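Here's the structure we're looking at; comments come further down.
The excerpt is restricted to a subset of chains, each kept in its original location.
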Amino acid sequence: MLGVALLGSGRMAHVYGPKIAAHPGLRLERVFNPRIAGAERAADAYGGTPSDDLTATLADPAVDAVVIATPTNTHLEYIEAAARAGKPIYCEKPMDLTMERTERCLAALESHPVPFMLGFNRRFDPDNRALREAVRTGDIGALTFLMSWSREPAPPPIDYVRASGGYFVDATIHDIDLLCWIAGERPRKVYAAGTCLFDPAIGAEGDSDAAMTILEFPSGAMAHINNSRQCAYGFDQRLEAFGRTGMLQTRNHRDDPLIRWDSERTEAGMPLQHFFLERYDASFHHALDEFHAAITEGRAPSATAADGRAALEVALACTEAARTGRAVTLTD
Amino acid sequence: MLGVALLGSGRMAHVYGPKIAAHPGLRLERVFNPRIAGAERAADAYGGTPSDDLTATLADPAVDAVVIATPTNTHLEYIEAAARAGKPIYCEKPMDLTMERTERCLAALESHPVPFMLGFNRRFDPDNRALREAVRTGDIGALTFLMSWSREPAPPPIDYVRASGGYFVDATIHDIDLLCWIAGERPRKVYAAGTCLFDPAIGAEGDSDAAMTILEFPSGAMAHINNSRQCAYGFDQRLEAFGRTGMLQTRNHRDDPLIRWDSERTEAGMPLQHFFLERYDASFHHALDEFHAAITEGRAPSATAADGRAALEVALACTEAARTGRAVTLTD
């Protein structure tokens, strides 16, 4: 059993808290928040000792690993501290919103090498894994196209948008990481186009709430990403991989298993699962499995800091392409 | 071009009239009805000379074949007359509602052998043909189960029901013929159960508006037929064939080709095609093709009077089984 210190007590901490508590190989040892009340609430709910003392939390010998689920702009500080303390780190994505601070995260990990895993949870979703596995084992031959749909049920609050780094950095980055991971390569050129159709407040911030992106890979394969901040029928999450000998698709998830026929509609399902907490619940469990397994097996976790840097670089290039109307070429 | 005399000017005549007129190998020569006004209306719409004189109609040398689309209880008379006149006959199903009169139809055809085709149009539906073809060529190995769903949008008028011969003879007979044709054998034992759930007037006549039937074939294969006189989502017509190495299914037809997603339903289609005129429109064309081809090729049409007799025998056995609660054994 690995003792875990959970840093943070906001939304993502409430995603990880119960999953750490329920994990057979993890023990929620401490919950840290600079404001003790938040730490206490999370500890009451999921266990562990609440603390507002970072140094003591990281120094605790019962703490074998750290899960960082704090606001993005604090990740760098906590990564540096945990790395200095020699504790393996699971960090919610993204590491940071800027390349400069992201590089500092990687530098900290280079100075104090500890196992580090970035929470690209969609890689651990069983459907996405099955698609990647089938692509990588040659079920559809050499890859031609990848397509990813990520349409969210409703735009987030404008305060969230302001702090998000922009739509491509906040949302498209998930698809970017997922598609590069499936393709097994990084794009050499990207183009993106954004529009604001749902919430004028988002447009007023200079941001988009719907976007299309094209990634061009060195192999010649290409990817299309289809993002929307609004979706009437739930959380639309699909992948399509088109290769020389075939095509693979994943399906959307509904909570209701029934096919419904009536005088209005036939072969109908109910709306999709609401949002990522429902759709990707299992993926967070599996991501913690990977973190646990990597530590206990003494190997590096499969979603690395370098993966996070690479995805951010592409997301920032998309942002620039959407702004300038020019494809952005990426160097190795 | 074969000159055709269309007998009748009711509902089924209005199904066949335009299809004969449009058929590249058929020419609508005469429309007969003992009440001339009906014949005139049909002739106005589809062409041909109206007539209330059966003898003259059948004696006309321009008439190469006869399509009988009159009320069921007149089929025997017209089959006898057309056979005597030596004209090939296409007769809307059933030949008759009783075994005794059906045998007289066959006797007439034996005395005056002319090409005869019974209008089992569902055999000529492309989906049903494809399923039969796949079954017969071994796509699913030896047959275990056949299932047929026939659910109509709404109960017919009670006058129709009274003259129909009962639900099994009127409706189930379609499924019986289709399944026997697919299986390539006749059942040795049948059981059926009827219920009245939609229109109490049907129950008051001692008839059913929903029924389940089991056919047991000599090979050991079995069939289930699922009939309802009411169906909220349109005309439900499906087949399922289950064999040793696989299963085949046909799909329902909708006029609307779109898949619809909204805040109420996902992956939805619109309701199914309304009723048999829409769903089986093509099958009537293909049935006339077969009639035309058989005559011009000098061979017997593929849906015979004996097939009609066999189906009626099974339908009557279903009626008896539903009445007595005992399976009825059929002899060869």
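Going in written order, the chains are labelled A and B, and every chain counts its residues from 1.
Note that in this section a contact is a pair of C-beta atoms (placed from the backbone, for glycine too) under 8 Å apart; a residue touches a chain by one contact, two chains touch by 3 or more.
In this text, all values refer to a predicted model and were calculated from it rather than measured experimentally.
With respect to copy number, the whole complex recorded in this structure file holds 4 identical protein chains, 2 of which are shown.
Definition applied: only the chains that are shown with their structure count from here on.
If you average the Cα atoms of subunit A and of subunit B, the two centres end up 59 Å apart.
Put simply, subunit B touches subunit A in their complex at residues 232-234, 252, 254, 260-272.
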